[in-house]
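Please read through the structure below; I'll follow up with questions.
Of the protein chains in this complex, all but one are displayed in their positions.
And then chain A:
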Amino acid sequence: MIAAVDYFAHRKQNSLRWQSLFAVLVFTFAIITLGFGPAGWDWRLAFAWLLPEHFTQFSELQLNVVTHIRLPRFCLALIVGAVLAQTGAATQALCRNPLADPSIIGVSAGAAVMAVAVIALAPKIGFNPDVWLPYAAFSGALLVTFLVYHMAQQNQEISVTSLILVGVALNALSFALIGLFSFYADDSSLRLINYWTMGSLAGAGWSGLLQSLPLILMSFVGLYSKRAELNLLLLGESEARYLGVNIQRLKMQIVIYVALGVGAVVAMTGMIGFVGLVVPHMTRLLVGANMRYMLSVCALLGSVVLLFSDWLAKIVVAPTELPIGIITALIGAPVFIYLLQKNRMRGHHA
């Protein structure tokens, strides 16, 4: 027989154990991504940039590659993975549905539409698109989250079927709009569509990261601070209200935090699908559904998954690279199908 005390202690311990494992994996990927690349293969490169220049045997060029290309790309993968995983878990709480994910229900696509619109149209009216990019993507994500939430809701319930159908429709509309806008862009339109719909971390740079950082931080801290309320929301809206949660305010906050995170991420990397679906699911298998214990594990695992996918994207067809969205979709889509099947077998329609 287990006592509640043991249960909670075990939960916490288990959560810490997985967090440490994933932290070690993140560190390993740090060495791999910082130390290995076309400009030089040496694990010591991963640390050399931290030291004063005359202490190392590496050239200035090599160190510049690490600090201006490899390091921002590593940071980008770290942040994007954590944000996508966390916004995924939050979207599932918002919809009270383990199958919801910002890329499946069209939120990422909404963000991409606005991003492409800004890139295509801002130069024509004399604005610098880079400054506006994260905010435009945020507004697109916000709009779609509201739309999906209201269109999929029937009698305070959001069914899997309506959620996914609304997602299919909004994704289709968004892809059409991205295609349309990219014909107005100066850049080669085909390449642009590819970049926004498949995602890539190749554009990583410090300026883009810094521009999106405020949005990312707000999303990350905001959602993490709401983890106890997210738990209650998973029990259903009336249940949460009976436990003293202001549901309208909480839902509004979640929608905004999710849109901030997804918008900022899409502005930097384009659409990277399925991370928000697969990572929370795996995390629940490892540490249970309780957000108090799972959210930090979920964010770390998200970073690990993104770092791994980005590494695959770089090596599979080297010397060129694959869009990272192809990798995450190849892993994520089968998991999604499996979850759909499981969901149907359980006869769970709500």
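In this section, contacts are C-beta pairs under 8 Å (C-beta built on N, C-alpha and C of every residue); 3 or more make two chains touch, one makes a residue touch a chain; residues count from 1.
Here is the rule we use: contacts and distances are computed from a predicted model.
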Inset, instruction - Consult the UniProt record of the chain that does not appear here and report its protein name from "Cytochrome c-type biogenesis protein CcsB", "Hemerythrin domain-containing protein", "3-isopropylmalate dehydratase large subunit" or "Heme ABC transporter ATP-binding protein". - result: "Heme ABC transporter ATP-binding protein"
Legend entry - Chain not shown: contacting residue from A:Pro52, A:Gly244 or A:Pro319: A:Gly244
Legend entry - Residue among A:Ala141, A:Leu234, A:Leu306 or A:Ile324 that touches the chain left out of view: A:Leu234
Inset, instruction - For the chain that got dropped from the picture, name the residues of chain A it touches. - result: 1-5, 7-8, 11, 96-98, 228-229, 231-232, 234-236, 238-239, 241-246, 284, 288-290, 346, 348, 350
